[in-house]
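The complex appears here without one of its protein chains, the remainder shown in place.
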Amino acid sequence: MTSVTESKWVGRSIRRREDPRLLVGAGKYIADYSIPGMAYLHVVRSTHGHARILNIDISKAEDYPGVVAVITGQEVADAMKPMLVSSIIPNLGGELQIPTVYPLAIDKVQWVGDPIVAIIAESKYIAEDAAQLVEIEYEKLPVLTDPEEAMKPDAPKIYDNWKDNMLWKGQLASGDVDKAFKEADYVLSERFYGHRTGAAPMETRGAVASYDEFTGLTIHVNTQRPHILRMAISQIMSMPYDKVRVIAPKDVGGAFGTKAPIYREELLISYIAMKLRRPVKWVENRMESLMTIGQERDQIHYLELAVTKEGKIIGLRDRLIADSGDGRIGVYLGFVMPWLGAAYLSNAYDIPNVQIDVSCVVTNKPSLTPSRAFGEFPGRFAMDYAMHLVARELKLDPRDVFEKNIIKQFPHVTATGITHDSGDYEGAFRTLIEALDYDRVRQEQAEARKNGRLIGVGFAMGAEMSGLGSQIFVPMENQPGYGAATVKIDTHGMIQVFEGDSPQGQGHETTLSQVVADELGVTMDDIYISYGDTFVTPFASGTLGNRGASYTFSAAVLACRKLRPKIQQIAAHLLGVESDGNDFTFANKEIVWKKDPSKKIALRDIADAAILGPTKLPRGMEAGLEATAYFEADIAGMLSIGVHGAVVEVNPDTGDFKILRYVVVDDCGVPINPMIVRGQVHGGVVMGMGNARFEKYAFDEAGQPLSTTLMEYHMPSAADVPDIEVIEYNVPTPYTPLGSKGKGEGIPGPVPATLASAITDALNIPGFKILNLPITPESIWRSINEAKVPT
Amino acid sequence: MKVNGTYDIPANAITTYELLTDPDVLVRTMPGLKSLKSIGDNHYEAELEVGISVVKGRYKGTVKLEDEIAGEQFRLVMNGQGPLGFVEMNMFVQLEQTSDQQTKVHCEGEASVGGVVAGIGQRMMSGVASMLMGQFFTAMRKEASKAKNAS
Amino acid sequence: MQPIQEAQQTVGNGMKTIQVRVNGKIAKKEVPIRMLLVDFIREELALTGTHVGCSVEGRCGACTIVLNGDAVKSCLMLAVQADGADIMTVEGLGTTDKLHPIQQGFWEKHGLQCGFCTPGMMMSVYNLLKTTRHPSIDEIRDALVGNLCRCTGYEHIIQAVQYAADQVAAMSKEERDEIFSY
Partner (left out) sequence: MYPATITDYMAPTTLDECIQLLEQHGSQAKLIAGGQSFVPLLKLRMTDTSIVIDINRIIELQEFGEKNISQKRILRLGALTKHKTLATHPLVVSKYPILSDAAKFIGDVQVRNRGTIGGSLVHADPAADLPVPILVLDSTLRIVSREGERTVSADDFFLGIMMTVVEQNEILVNIDIPAPLPGTGAAYYKCCAVYGDFAIISVGASVTMTDDSCDSSRIYVGGVYPSPQRAVQTEAFLQGKAITDDILQQAADILADEIPVETDMRATAEYRRILLKEHGFKVLSKAIKRAKEDNI
């Protein structure tokens, strides 16, 4: 499948159409919504990591002037089903224990931040005043913060009715792993730990809900998946589907996965709006946000690689233990991320024999929530850094070890069942090696060493999902993987595109316009994009996992292609020429007869006939010009490669290091807008650097979160990160109409192994290894000491 | 968070013990302790205002004395809950009389703070704890001198 | 511009009247003393381009405004403290018809993705370019420490600032004074 129209818009770095409104301060984010008569919600949360609630005294809060209502858990629970209804529970096999959860805690709290009381007041200031007056009596219970402790048979149970603390347990395996390990010349065996960190978008969560008995519930909420949320609310609250309307704002201040789950507050505010018959607004504060969302990674990998002496990996065994937190979020339950991390563990490498045992354990922390590089971050670190350790152990150049193992034939199905559709991973890797000037860096390294300077080079790869087809998405999230779009030509010949997804800064208004403009031979200004409103857009799973350029935009292309024959038939009819429905070109907002280009007609005139003047249509033709399409790729999975390389200089006295160069070679199939793709790569790398080096959700032994402000959760600023060089190495996929693939999700993934391998290379100390994230100067300094004094 | 320390009190062990377990003295000496109301044997309802300088949190809770052996040892169990979260302390106190006018007070315990303060004040927490302990024993020494002068 | 007068009126009951000039327009309003300046700007003046991202300590910088010529964080001030102040918010920077070179730079160089941090970010850039004609990359990075962005990785923001700096450098003094009048 290739495009039949001449490409005029796709592939160009066009300035974004959404920017003017954002640049003059006219963007409309959730906090900017207000409805007359609106009250404000504030949530009182647990200050204990694990405790029974003995008593809640809300009397003083209720009496406080300006308070509209104070609501506790049982009342909310009585009004709905337990939140984790079957449509938002994954179907991944294995052994799953499902926690019961309602919007507010009733008799027990499981983590610091667990919502307990809802206060609704006339102003947000008053709501917080009243929150100070709520008195909650707790009886403390033992707190579990370590998943390995929580797995022990004698560990106290977090959920009384469970048989143990195992949320989900399963295995991904294929091939003869035992044989591979028996035949191996060398077995690498290490414990890797990727700490709890994640996305933390600049805009926190928020919602404005209103209700009346005729139109039902309308909730504006900065979710990534309005349609799924609508479905969930309708089912959990037993409301007719037509009485639930979810609208995601046009402008959402970043999400990176954190706004994809179904959250308790979304059900809570829906209930409150219904109960009070008043619009209610809730904007999560940063402290709540850092206590609740964006906490991901947090995996332990007991990784073993069976390797030949030439450096070929013939077997992989891993015991993955994930700290899932309380696991009580819809769609993901705190275990889908580690599951996918396991499925993607072998990354871009051809490893025939694999066995991964995954244990997702509940602890007294908030549930893991998706964060960019969904589940992959710790695994990428473990796998790619392990390959560098293998190279060192076997005295091979890591470049050769990587080249030997990179997937070369496409499509390729991994031992964990992941399909790599197409690409040239080896070419991308070699391009990176060239861009790094690898051999020269090695010479410079030797020179620098003579002067006491320790320079090192490292690299890692990341094959990232570019959307997930239904074959994976249905079991994984109980949702379709297809992209959905409606293309509608209006009475003025302008084109309205409705997408089922709902972006948060990815620039769909620009890129989707570029795609449609090419298909219908118009300019981008002739196109307007609608998204977010579940009452008008086609059903789809939301903007996540690189779906856009793979699935959603492909659906828009298909919708255009559905319209084209009808447009041509009308054109032929109006021009009075014979046509088989495929002998016109679309250009300059006109439909031109290929046989005689003087015979042409404006798209606007066709729209006019189809919509306003149906008498002008061919006999029997249905009026209107619109089409909806659902795109599903003819392959189980599409992935795209990114190869990262870094040159660093390390101070061995303090462990401090400086990134001298950071280079990314990136493939996104056909870039619709290369400038936007580069922006995704830059942002992904910096998020990876923040996660790998600075950011950490820390807890004390009582489960108290210690990173509840941005002074403690260290997201990098402009001064903390280096320049990032991006080199395009694009290989169009044959599985989408434009050859495009989504980009952005997986980019943080290769960062930790890239940095760790470069640091290890610079230090050149036998036995030195980085096994734990984050990589801080102190952790490097410690590892140096450990390597120097073998225990 | 571990809270350990050894402090000198210019009094013998019996007097020191009495001072350290006397609710009236505690209200005077313990930083932030506003009131103690007996609700049982060595069990009190407490109002606390813990903090330093302008930074303060109000807590309501209980103070309990356990494992007490007069003149030798006791355990102080405190907890408070308030709008900012909670404070808790469980401290074992041992007295070692070094002369008839001098007793060493060995404190070994755990303190924990939960809620807003835990997240904001972590970097200062152990410093604040040792500062508050210092303030407490400074005040206690004054009480001991006062007791001596009175006797 | 003429200095504006403070209202300096106590209304009682925890309220006070203040007078500020925001983006050239004078506003006189009664506000609760505890109201944060950012809430005054967003909710009383309906200028919602100034954002709140960190709620507590001001680390994120999304609420940055220019107050009496300096970039400051409007979530770290009470509205009453701004009595008599001259304020510029993103809404005063330029219009879609006539974008400020800073806005133009962010547009041309794709200096924004979700756009949430952008208004505050541009206020800090304003603070930089007002006094620094040809900032180095390090100077730009340092000037932006107080504004966190989660989308762009800063690379395109730095290019945007360089673009804007070049535009400003090519202007006459009069033109510069006009676009840096706060």
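We call the chains A, B and C, going by the order they appear; numbering starts again at 1 in every chain.
FYI, a contact is a pair of C-beta atoms (placed from the backbone, for glycine too) under 8 Å apart; a residue touches a chain by one contact, two chains touch by 3 or more.
Everything numeric here is computed off the predicted structure, so don't read it as measured data.
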Left-out chain, listing which of the shown chains it touches: A, B, C
Which residue of A:396, A:711 or A:727 touches the chain not shown here: A:711
Residue in contact with the excluded chain [from C:129, C:143, C:165 or C:179]: C:143
On subunit C, residues whose C-beta touches the chain left out of the figure: 8, 10, 14, 16, 32-34, 36, 39, 55-59, 61, 64, 70-73, 75-78, 80-81, 83, 124, 127-128, 142-143, 145-147
Where the unshown chain meets subunit B, residue by residue: 51-57, 83-84, 116-117, 120, 122-128, 130-131
Subunit A residues touching the omitted chain (full complex): 124-125, 128-129, 132, 285-287, 651, 653-654, 694, 698, 706, 711-712, 714-717, 719-720, 776, 778, 781-782
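The rule is short, and it goes like this: only the chains that are shown with their structure count from here on.
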Rounded Å distance between subunit A and subunit C, as computed from the means of their C-alpha atoms: 31
Contacts with 2+ other chains: residues of subunit B: 120
Contacts with two or more other chains, residues of subunit A listed in rising order: 287, 709
Subunit C-facing residues of subunit A, complex: 13, 15-16, 18-29, 31-32, 125, 199-204, 251-254, 256, 283, 285-287, 504-507, 675-676, 678-679, 681-687, 709-711, 715, 717-719, 721, 723-724
Subunit C residues within the subunit A interface of the complex: 32, 34-35, 42, 47-57, 59-60, 62, 89-91, 93-96, 99, 103, 106-108, 110, 112-119, 122, 137, 140-142, 144-158
Residues on subunit A engaged by subunit B in the complex (per definition of touch): 47-49, 112, 131-133, 135-138, 287, 290-291, 700, 702, 704-709, 712
